[in-house]
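Yeah, one chain of the complex is gone here, protein chain that is, but the others are all in their spots.
Chain nomenclature is as follows: A, B and C, assigned in order of appearance, with residue numbering initiated at 1 for each chain independently.
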Amino acid sequence: MSILNRFLTNRLNASLGLMLISVFLLAAILGSVWTPHDPLLVNFGDRLRPPGGDYWLGTDQYGRDTFSRILVGARESLTISSLSVAVAVVSGTVIGALAGYFAGLVDRAIGTVMDALIAFPSLLLALGIVAAVGPGKYGVIVALGVSYAPGVARIVRATVMSLRGRDFIDSARALGNSHASTLIRHVLPNCIAPVAVIGTSLFATALLSESALAFLGLGVPPPNPTWGGMLADTKQFATSAVWLVLAPGLAISMTLLAVNLLGDALRDFFDPRMEQV
Amino acid sequence: MKKTLRYLATAAGLAMLVAPAGAQQVTLAMPGDIRSIDFGVNRDGNTDNVLHHVVEALVAYRDDLSVGPQLAESWDVSEDRRSYTFTVRKGAVFHNGQPVTAADVKWSWERLLADETGFLCQKWFKGGSLGIDIQTIEALDERRVRFTLAEPNGLFLVRMAHKVCLTGIIHPDSVGPDGKLAQLIATGPFTMGRHEAGQFVELNRFTDYVPLDAPKDGYAGSRETFLDSVRFMVIADTAAAKTALLAGDIDILPRLDPNAIAEIEAAEGLGVKTVATPEWQVALIQNTDPLLKDRRIRQAISHAIDIKGLTAGATNGLGQPNPSAIAGASAFFGPFFQEGLGYDPEKAKALLGEAGYDGRAIKLITNGTYPFDNISAIAIQSMLQQVGITTELVVMDWASQYAAYKEGKFQMMVMGFSARTDPTLMFDVVVDSKENRANAIADDPELIETVKKSGVSGDEAERALEFKKAHQLMVQDASVIGLFNPARSVGVNDRVEGYEEWPLESPRLWGVRAGG
Amino acid sequence: MDTMSENLLEVRGLTLALQNRFGLYREIIQDVNLNLKQGHVHAVVGESGSGKTMLARSLVGLLPRGIARVAGSVAFDGEHLDRFSEKDFRHIRGPRIGFVFQEPMLSLNPAITVGNQMREGLRLHTRLSRAEVDETCLAMLARVGIRNPKGAFHAYPSEYSGGMRQRIMLASVLALKPRLLIADEPTTALDAIIQREVLDLMAEMTRESGTSVLLITHDLGLVGEYAQDVTVMRHGSVVEEGSIADTFRRPQQEYTRLLLAASPKRADRKTPAPALAPLLSVHDLSVTFAGRRKWPWSPRGVFQAVHSVSLELQEGENLAIVGESGSGKTTLGRAITGLQSYTDGRVMVDGVHFDPRDRRQWQQMRSVMQVVFQDPASSLNPRFRIGALIGEGLRHSERCDPRETKARVLACMRDVGLEESQIDKFPHELSGGQKQRVAIARAIIMKPRIILADEPVSALDLTVQAQVLKVMMELQEKFGFSFLFVSHDLAVVERVANRVMVMRHGRVIEVASRDRIFDRPLHPYTRRLLSASAVVAEDGKGGFDVAARRVPDRPAGLEDLPYYQDGSAYRIAEAEPDHFVALAKD
Partner (left out) sequence: MWAYALKRIVSAIPTMILASVMVFGLMRLIPGDPAMLFIGEIDDPAVLEAKRRELGLDQPLVMQYLNWAGGMLRGDMGVSVQTGRPVAGEIAAAFPVTAIVVVVATALAALVAIPAGIVAGWKQNSKTDATIVSIATLCLSIPGFWTALLLLTFLGAKWKLLPTVGYVSVFDDARAGAIYLIMPVIALVLTEVAVLTRMSRASTIEVMGLEYVTHARAKGMGERRVLWRHVFPNAFAPTLTVLGLILGHLLGGVVVIEQMFSLPGLGRLMVGAIFARDYAIVQGVLIFIVVIYVVLNTVIDLLYPVFDPRVKL
């Protein structure tokens, strides 16, 4: 609790970000338990209703309640983003730590693979993987995770490399730690800060990419909505039923804002001079 | 290349002479670029839509999907029904000014039938599955040409008019020294203009075009042209296309989403035209699947789907519910074909109980590309839920779904079949034995036999009976559940006059005028 | 008015404070007075945290954000700087007060050529024409001993070594002939010999131009040699002020005395009787680093950091390896302990070959050899508590249950003089000296027989340094291990070593007992090194003398040996019994 206190003290952006993200987390939790309407119920009689009355945020072209879908979408979108960040962070950290710690041939081999991955625009890589793995939540998660892993690996590698030059790693070795225990006990805990920082920024990127994939028709398939998917499904009604585009768009924007604010605060908290790469 | 340029220059010059003031242009959205000018060889729907303005076949479909005259003003069928003699339209000239002769027709056809050309539908006319086999093509005089078939076949003209395989007549100079099609010197009301890959294709008015002396009727009849040029804009994104129509950046938007009709109609200066099409929206059930091979379960699914409700919702009330392969627009259609197994949730539940359905989820494949597929799938899922059948929607990209369909690797799938002008052809799409082709769905032997008979027979009444039988068998088999014939709408700017939709819903820009 | 003519700078009751977010103040300098006489070199001495740098910066209005002057006045050259605006200060900075910073590596802008950086000052503050500016700059560069000043004019700072950069800094600051030069630890980052050269140059040039100097430093040796007056600071307050003669000979304050007494001095060291076999012997050890390839097909450049060095270390002995930066002393130490792989040679411990690549041997060797690193701030993992840090070695050596581990950790902490209550602290909560004690504790908990101490006290203040050295020597008494002591600081070496090995450019220059090296050095390089250091010695009358070390003449017969020079062939020879020196091979 004291860490949270320290983190929030004097950080308006942290408090604001935390507040916003809590709102969306609550929405996600609420959406799993209760929604004003069935988010999947197709009701051709009530299609494209403007906001108001029974439908707080109106309905889409299938007569589904936008507000309910936003709530359920919160769960889906946040799950997908956080799981893909988890995939990226776990695999990227392991790979980056190995490359940075052992350097030499291991580094070069890993570097080649990572370079090949990183040179692929992540959206295009995801496009390929989604098409290959098949559409669905897990395809998207794997795709985004894999395409972000090199970024994490790169940062972890750089951190580990700079740590390698620090005396305490030598010192740990000199005390008889094996490579494995040096890596796990001494090196990795010091990567937490940069990984936490890049993790938040990746969360934002993941949310965006999921939406972009959905936009291109390669996202998470309906009926379970994600915000990106909702935007993609309803984008052609931007001219007539602007609420359909505004609601998920604002939800995405606000979440991004929250995450970016949190990310800045985290960066500030861990190391005021670190910047995202 | 040089020749093309010079030709284009003169064409443009002529156009300027004829229409000196206020050149009339109409812009139309197209979801993808044309693949080539090599009609029938490297084509897709977009390519066909554009090239049908430039290249003409001897015959073409009318509004009622029967075959009518196009480059041929008339034809005779011999007693033995093996010979067809066509007379080339009077005054027809190629884009280079040369008159169209019977020899040109013969040359064009022989080119298409030659192996080197790579004409995709070569087998439709030479020893293919439906038994059409052209034996000889003779130029009888300047304007008459005779095709002789090995056996009589009722589908010959239907095939010849087919939109997908444009059997176009072109001038021999179109072909370059390497034997490949280098340019289109054809007979259509438009000539090829600028083509910016991925952006647009422009067609210019062919000023020497002499139209047929018959009213405009589908692709057939008069193709008299008033526009100086037509631009097909490539707009991949549906939302972008609609925006462009609203913004006035395009004049015509085919395949308007039914949900957007109200908005376009309400918009100032825009209108919507809607037409019923012979396309057929279906749910396919794989009867080799361990669960779905039980006919009772398939019938339960059929009973559970309220076709009327689904059609009304999915097409915004514009489509026609149709459980049969006979298009609502077809001459063979009648109330009989509107009868399916019938919407009956109780019956469905009973059948499921009988079959011992254990609630296993069925994967229902659909795609994000075609809105009718998507919305039908969503509605079907919702309806099946009501009788206790769990379905899991799998939304693929179109290519993946198509591969699954072709290989028969699926449990359930929602599909839309594009227009087939003859009922036999539509039945043929889904009916066959599974050994014969993997994408056959309904493989009841009696059904296969019935469909085959319906195609060979030349007698209309006899065919009608066969169709009825085939329909009944297919409904009972319940591997193919017909849903509806969709209606297609097109958004049109009010400044465009005379643009009309027809059941094949391919754009037709002849007979169209553009106001200021 | 009388005092003003004599004093160029007068500081009265200056108080600086740090303002935090909540608007609260914490004073970092309290009530400081300072009188700098015209033409004098006035030193401000103090340990880290004494506020000496902030004092200097406040004089020219260059305080970091958040620090502000809250009281006091500053008079410079008859003007009161108290009400100066930023703009007024700009006219003072440069032409009237020059400023030289500690880190020559950081205080020149890497992106701008030397010439342009020198011109800047002159262009800003004089009306000289472009050509005249260039002429002045070139003259200054030549004056500070930059070879090829014209070339230097167009070069970037990164092309110069630290010493050269500091000369360039001097040249560019003194080109404006300021009345006062503030030199903030101007040579701390430099090696001893270069330090001396730069300071000599500075003294000479300021004398020529009549510039007074405010020399900020922690090094009493420098103060004694170069300054006339001194102000001693501690915790933001002035402890004592006066002329060097007065202050050093008769220090009035206990702290001044403590500071002066803290300088390491030669102490008696028992030299252990040589055993039959040395505890550690190193044979012809070489370390090379692969450089970069120029073209993909060209061979890699090779940099040899250590050139086949041999040495022996006896049980209980302290061998000091001395050298300037780049001498290879640290690499040698790391190679011996196995932290750095070597290309050639072998390391024998107790007559057994030690191969660091053998995992089992590596593990065993940990209870024989331990390392204490230079900077405790970086050698202690910031995420571990003190207890865990000290006890870490026990995880590997033998299985200890937690209670026993804790008992041993506490014992070790007592041994190195840490409080038991500090066991749950994090490193950043301790002072530098305490951190180094932790580092020592975690080495000795393994009961090693050899400790490699790599510059163990060079990051510490003088008074703390003395305490830590004392602890180290006491521990050695108690446990009887040997030290391999790597250092650039001759005073420290003189205090702790039995034998000394001088290294330069990866080669051994001279090896002998400590007294031999300090009292009768043979090799010219050793002699140069010694003469560059100053000694603080008690004068026997309760005061201190600070003077450059006088290097005695070489003994007869050894003056004209063919001593090894850079570029000549190299061999090591025994010039007299147990006194080895590098000679040129003929």
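Quick note on the criterion: contacts are C-beta pairs under 8 Å (C-beta built on N, C-alpha and C of every residue); 3 or more make two chains touch, one makes a residue touch a chain.
What you see is a predicted model; the values in this text were computed from it and never measured.
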*Would you mind listing the shown chains in contact with the chain that isn't displayed?*
A, B, C
*asked:* Tell me which of A:V152, A:V220 or A:V245 is the one touching the absent chain.
replied: A:V245
*Among B:A404, B:A478 or B:V496, single out the residue that touches the unshown chain.*
B:A404
*Footprint left on chain C by the chain that the document does not show*: 60, 62, 86, 89-95, 98-99, 101-103, 106-112, 120-121, 124-125, 156, 158, 173, 293-296
*So that we can see where the missing chain sits, which residues of chain B does it touch?*
29, 32-33, 35-36, 38, 42-45, 120-123, 128-129, 164-165, 196-200, 233-237, 239-241, 243-244, 246-250, 369, 397-400, 402-404, 406, 418, 429, 437, 439
*Which chain A residues touch the hidden chain?*
13, 112-113, 115-117, 119-124, 127-129, 131-132, 204, 208, 211-212, 215-216, 231, 235, 238-239, 242, 245, 249, 252-254, 256-257, 260-261, 264, 273, 275-277
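The rule is short, and it goes like this: only the chains that are shown with their structure count from here on.
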*Where the CA atoms of chain A average out and where those of chain B average out, how many Å apart are those spots?*
44
*In whole angstrom, what separates the CA-based centres of chain B and chain C?*
87
*Would you mind writing out the residues of chain A in touch with chain B in their complex?*
40-42, 44, 47-48, 61-62, 131, 134-136, 217-218, 221-223, 235-240
_For the chain A and chain C complex, residues of the former touching the latter_ = 10, 166-168, 170-178, 186, 189-190
_chain C to chain A touching residues, read off their complex_ = 21, 334, 337, 339, 359, 362-363, 366, 369-371, 373-375, 378-383, 392-393, 395-397, 439, 442, 446
